[in-house]
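Dropping a structure here in C-alpha cells format, bear with me for questions.
A protein chain is absent from this complex, but the other protein chains hold their places.
Going in written order, the chains are labelled A, B and C, and every chain counts its residues from 1.
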Amino acid sequence: MNDAAAPGRLRWAIAEGYIPGRSHGPAPDLESHEACCVLNAGDEPAQVRITLYFEDREPVGPYRFTIPARRTRHLRYNDFADPEPVPRDTPYASVIESDRPVVVQHTRLDSRQAENALMTTIAYPG
Amino acid sequence: MNDAAAPGRLRWAIAEGYIPGRSHGPAPDLESHEACCVLNAGDEPAQVRITLYFEDREPVGPYRFTIPARRTRHLRYNDFADPEPVPRDTPYASVIESDRPVVVQHTRLDSRQAENALMTTIAYPG
Amino acid sequence: MNDAAAPGRLRWAIAEGYIPGRSHGPAPDLESHEACCVLNAGDEPAQVRITLYFEDREPVGPYRFTIPARRTRHLRYNDFADPEPVPRDTPYASVIESDRPVVVQHTRLDSRQAENALMTTIAYPG
Partner (left out) sequence: MNDAAAPGRLRWAIAEGYIPGRSHGPAPDLESHEACCVLNAGDEPAQVRITLYFEDREPVGPYRFTIPARRTRHLRYNDFADPEPVPRDTPYASVIESDRPVVVQHTRLDSRQAENALMTTIAYPG
C-alpha cells in the first residue's frame, strides 16, 4: 500500500506509562514490561520518534526507530537506551511521531505479583 | 439496517498481536487465545479479509471470513489455518478489511500462569 | 449542559461480549460480569435501547433503560431480563442507541479462576 492508502496517522499519544520495577516470572516474556506496538502497513520504511514526558522534569527524547515497510515492531520501553533508559516505578507519557502513517497500540504486562496482569488500548490519534 | 445505516467502517487495524504458546487452564474457554471480534449489524453478509504483519517477514493473508447479516463472530487467531497457522510466541499485527461496515474489537486471554489475564480495545478505524 | 453541549454520541457499538458462566468470588462485586457503563451528562433524561447480536441467531432486543439527567448507570448484562436474559458462555455483541448524547464504556470482570481479571474499552462511537 502506498502512503495514501496505508492505515494510520503521523502522530499518536499515550498518557499512561509506568514500568513496574519488579517482576515475578521468567524473562523476557513474563518480565514486567510496557510496549508501544507500531504497525507500518505501507510500502516505505517509517521513521518513528518517541518523546517521553514526566511529572517533574523536562521531556526526554526523541528515541528513534525505523519500522520497515509492511512490518510491525513491538517496542519495549524497558529496552529504550538512547538518549537514556526509562526509569522504573515512575509515571510517564509518550508522544509518537512518524514520517509515514502508522498505527500505535499500548500494552502493559505487570508481573509484580505471582500472576500477571494485562492491559491495552489503541493510542490517541491526533 | 442497510449499509448506510449500519455502524462501523470498512477497514480496521490492530497493532498488538501475540498468542502465548502456553496455557494453564482447560481448553477451549481458558486456553490462551487472541480474538478479533467482528460485528455486522447490517442486512447483508460482510466478506472480511484479515492480513497479518510480522517483525521480520512479509505479510501473510488474506484470511477470509464471512460475517452473516445481523451476526457477530469472535474469530480466534489461534484457529486461523488458511493460508497458514499463526505462529505462537511471535509478535504480529492485523489489518481487517470488509466490503460492508463492521465493528472490530481485539481481546486477549492469557493463561500462561495459574490465573488468567484479560485485555481488550476497540480496533483503530481508518 | 444542554444536548448540544453534553459530550457523547447517539449510537455506540461493542463487538466483544461474553459472560463467563462461572465465578470464584463473593457476589455481587466479585461475580463474573460484563457491564455497559453509560454517562448522560446532559440536562434531560436519555432513553437508551440496547440490541444484542449473536453468532447463530437473530438479534435480541431492544433492552430499554433510562439514564436520568446528570447521571451515570453501570448496566450489567448479567441482569438484563426483558425481553430475555443474556445466555452465559456465549459470544455476543451490542449496539447502544440513545435519544440524547451519552458516553459508553465496556468492562468485564472475569472471576472464573481464583484471581479476577479485568478489561475495559471506550465503545465505538458511530
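In this section, a residue touches a chain if its C-beta (ideal position, glycine included) is under 8 Å from a C-beta of that chain, and two chains touch if they have at least 3 such contacts.
These numbers come from a predicted model, not from an experiment.
Asker: From the list C:I19, C:C37, C:I50 or C:A93, pick the residue that touches the absent chain.
Answerer: Once the missing chain is taken into account, the touching residue is C:C37.
Asker: Footprint of the hidden chain on chain A, which residues?
Answerer: Within chain A, the residues touching the omitted chain are 11, 13-18, 20, 51, 53-56, 58-59, 89, 91-93, 95, 106, 108, 110, 112-115, 117-124, 126.
Asker: Can you list where chain C touches the absent chain?
Answerer: 7-9, 25, 29-30, 35, 37-39, 41, 70-74, 103-105, 107, 109, 114-122, 125
Everything below uses one rule, namely that only the chains that are shown with their structure count from here on.
Asker: Give the rotation angle, in degrees and rounded to the nearest 5, that superposes the C-alpha atoms of chain A onto those of its identical copy chain B.
Answerer: 90
Asker: List the centre-to-centre spacing of chain A and chain B in whole Å, with centres computed as mean CA coordinates.
Answerer: Each chain's C-alpha centroid was found; their separation is 21 Å.
Asker: When the centre of a chain is set as the mean of its C-alpha atoms, what distance in Å lies between chain A and chain C?
Answerer: Each chain's C-alpha centroid was found; their separation is 30 Å.
Asker: For chain C, which residues are shared contacts with two or more other chains?
Answerer: 115, 117, 119, 121
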